[in-house]
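All protein chains but one are shown in place.
Order of writing sets the labels: A and B. Residues in every chain begin at 1.
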Amino acid sequence: MPILHPDRLFPADPETRSIARRLYASISDLPIVSPHGHTEAAWFAKNDPFPDPAQLLILPDHYVYRMLYSQGVSMHDLGIRQAGAIDSRKIWRIFAEHYHLFRGTPTRMWLDYEFEVLFGLDQRLSAETADHSFDVIAEKLQQPEFLPRALYERFRIEVLATTDSPLDSLEHHRAIRESNWKGRILPTFRPDSVVDPAFHGFRENIIRLGEQTGEDTMTWPGYLNALCKSRERFKALGATATDHGHPTANTANLDKQEAESLFTAILSANSTAEQQELFRAQMLTEMARMSIDDGLVMQLHPGSFRNHNQKIFEQFGRDTGADIPTRTDYVHGLKPLLDLFGNEPSFTLILFTLDESTYSRELAPLAGHYPCLRLGPPWWFHDSPEGMLRFREMATETAGFYNTVGFNDDTRAFLSIPARHDVARRADSAYLARLVAEHRIDEDEAFELAQDLTVNLVRRAYRL
Amino acid sequence: MPILHPDRLFPADPETRSIARRLYASISDLPIVSPHGHTEAAWFAKNDPFPDPAQLLILPDHYVYRMLYSQGVSMHDLGIRQAGAIDSRKIWRIFAEHYHLFRGTPTRMWLDYEFEVLFGLDQRLSAETADHSFDVIAEKLQQPEFLPRALYERFRIEVLATTDSPLDSLEHHRAIRESNWKGRILPTFRPDSVVDPAFHGFRENIIRLGEQTGEDTMTWPGYLNALCKSRERFKALGATATDHGHPTANTANLDKQEAESLFTAILSANSTAEQQELFRAQMLTEMARMSIDDGLVMQLHPGSFRNHNQKIFEQFGRDTGADIPTRTDYVHGLKPLLDLFGNEPSFTLILFTLDESTYSRELAPLAGHYPCLRLGPPWWFHDSPEGMLRFREMATETAGFYNTVGFNDDTRAFLSIPARHDVARRADSAYLARLVAEHRIDEDEAFELAQDLTVNLVRRAYRL
Partner (left out) sequence: MPILHPDRLFPADPETRSIARRLYASISDLPIVSPHGHTEAAWFAKNDPFPDPAQLLILPDHYVYRMLYSQGVSMHDLGIRQAGAIDSRKIWRIFAEHYHLFRGTPTRMWLDYEFEVLFGLDQRLSAETADHSFDVIAEKLQQPEFLPRALYERFRIEVLATTDSPLDSLEHHRAIRESNWKGRILPTFRPDSVVDPAFHGFRENIIRLGEQTGEDTMTWPGYLNALCKSRERFKALGATATDHGHPTANTANLDKQEAESLFTAILSANSTAEQQELFRAQMLTEMARMSIDDGLVMQLHPGSFRNHNQKIFEQFGRDTGADIPTRTDYVHGLKPLLDLFGNEPSFTLILFTLDESTYSRELAPLAGHYPCLRLGPPWWFHDSPEGMLRFREMATETAGFYNTVGFNDDTRAFLSIPARHDVARRADSAYLARLVAEHRIDEDEAFELAQDLTVNLVRRAYRL
């Protein structure tokens, strides 16, 4: 019995469903364009087999273990960030026993897709099927068709962007370029470690950045030069975009002297939280300025309260499923940057949010006016069928479709990429089908839009 | 081939759709009651033909050109606020080439209605059909049936309110009254220019107000008297309402002495932003007090960050599509005013919002309790099929239908008025049909509600 139904995520009304089916059929085989994600270039450079099911699908996926943890499963039993050997089969069994927790979540939908489409399993995961599925997946992962490059090709990926620190050597990106492989793996410039004073080791990072670039990063002009050079290095390896993950959407427009003395204050040991926030705000503006110069598309991901769970952070570190969204103000926050560059024809700033109340109130009205702005797809917790539907319903009427940029899978779970794009394509087909069924757009327009939402808008927005 | 489908905006489910059809049929021919909008009395006083298609449908409509601008079309190429001659046909072609940008937006729906129902066009606007549609529309606009008064009658308008400054002579309103024409065009008292210290020329405006009314508007009592007299002048020409467009929903209740010295501070050249905000807050309370005296219904439209795009503002001025919604707090903001007048039986305050998160959290709970409060229809960016649906879904269960006031077209695009009311009637029919199909109200109630939402509530709330 198949796990997946061919009509999943399509509206129940038969007429609407039939339109959705046809729309989906027209896009389901299109290539995957993945301009924003967190896979590792090393996988494709080395092309080693992925590890066992638990190490591949559970340990790196905080969507999975945050849910298990929320229901009383200990991080220790799951082997999260554990030194020494772990018992992968045991972890897999715990996961399988708790699989019902994921009912109604996108994680469940992505995993079911992987189980059936990638691994050929035909039974829902449960305590009973745990061992069988573990064995099947473990065995397949050793086959040549499951090596990273083979999967990249099987997934019909056209381009796959990683996310990288300016301090990264990008050696794996270079190795891929230098190999004969045709896969297009691009780095993305993500400078948190050298622009966010609250980042662990910030001062040391800036010193390293200076060493890397031959600039005196202890001075404001040298620091800016170093960032420019670093961006050039990314561009040379194919990067088309930068990415900025700030706690707020605040930007600033300090004059040179103010910026310089703020930079000095920030480098000292005792800068205040206000100074740090102002510095991050100023750095968004600096990054926009550089984008206008070098043509890198700018992405802004604000509004996550990182590492909210203090004990888990102390014990297990960053990125363990304890980042929580907060209210975000784009209208006042972005004004200084937009006052400077909002009308620049060559500038693209893609906005994301974790605060859905901003879709119709702030983001769609901003993107429906400023030529530089585009709306990124529903992000993180909102990258889900209901989340995507809310995004379309709340953004489209004011921003239109053409101020959006298609889908981002935004994942480090490489094997989930086709599943995620499949959900997005189904969700878009369902939404468009409803517009057609309610005679809000014509059917020929829906087919054109389906192509645009799947491949055209993303290629254009990210300059791919 | 018709552009419009007779079932547009009705739910796809056949049973629900058939209910929606019947409900809509019962209200589609009812007169249009338009208690809030931005048409010009001069049109109806002079009854001159409207200009060509571009000057009629593009240049004054910031919904249209904000979208084009967001996608890289220059304001200059569109002829926006340009001195000297413009090439209307060229502008129309640009618009037609970009018509796909409006897919899924209410602008598209309104324009399609105008094209088909008013102008008899039968092909979707596109680069190919641009010239033909331009010619047809341009030609029709010269015909007597397309003169403002003829259209008013053809549209079955029962009453049409404009929005006017206290400094306006209202001469055109007077001229309409003095003519033999039966159309009911009413002014609305919109005092921003004389109550908002941030308004351009505020001090001069107050001096002019004094001259107009024979009051010493440099004193607090004289200023208030002048406003009273000005309101009386509007009433004498048929006004039944005032309208207030503030950045926030803040109100204040200063004692006479505090108010007096605030007024003095405000008239000086160097009042602070806080003083200006407090003055606006106090003026809402003063306006409420006057409403209780003179019976004018009060409308509050808060939460727009006006002229967000600094460069566009400097180059093109106000109202060029760059107003952006902001978060609004009604619960704390309105408290001072409601403490004074919230329980006055003769007072009506109609609240609008650009912050949809307030529908279920603040507005419906407030309107479902305070006798003076009513909820205005979805406003501006939210005057759209999805926006209307969200409003009903989020407000009805707490405020009921009877604390709402029907539809406002709120437009300066006179030709779009029937289209806008048609969308609203379809959206209401669709919502009511769903309630009937899910047995949440009975069908006889839905028919009664459809009438109420279309004509009865608006007549009652606006005292028309």
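In this text, a residue touches a chain if its C-beta (ideal position, glycine included) is under 8 Å from a C-beta of that chain, and two chains touch if they have at least 3 such contacts.
Please read these numbers as outputs of a predicted model, since none were measured by experiment.
The residue touching the chain not shown here, chosen from B:Leu366, B:Met388, B:Leu415 or B:Leu464, is B:Leu366. Residue B:Ala437 is the one among B:Leu9, B:Ile32, B:Leu141 or B:Ala437 that touches the chain not shown.
Remark: the omitted chain is touched by one listed residue; of B:Asp77, B:Glu116, B:Glu232 or B:Asp329 this is B:Asp329.
One chain of the complex is left out; on chain B, the residues touching it are 11, 13, 15-16, 329, 331-332, 335, 338-339, 342-343, 345, 357, 360-362, 364-371, 373, 393-394, 396-403, 434-435, 437-442, 445, 448-449. Listed by residue number, the positions of chain A touching the unshown chain are 4-5, 7-14, 66-67, 69-72, 100-106, 109, 124, 305, 308-312, 321-327, 354-357, 381-382, 384-387, 390.
The rule we apply is simple: only the chains that are shown with their structure count from here on.
Centres computed as Cα averages put chain A at a distance of 40 Å from chain B.
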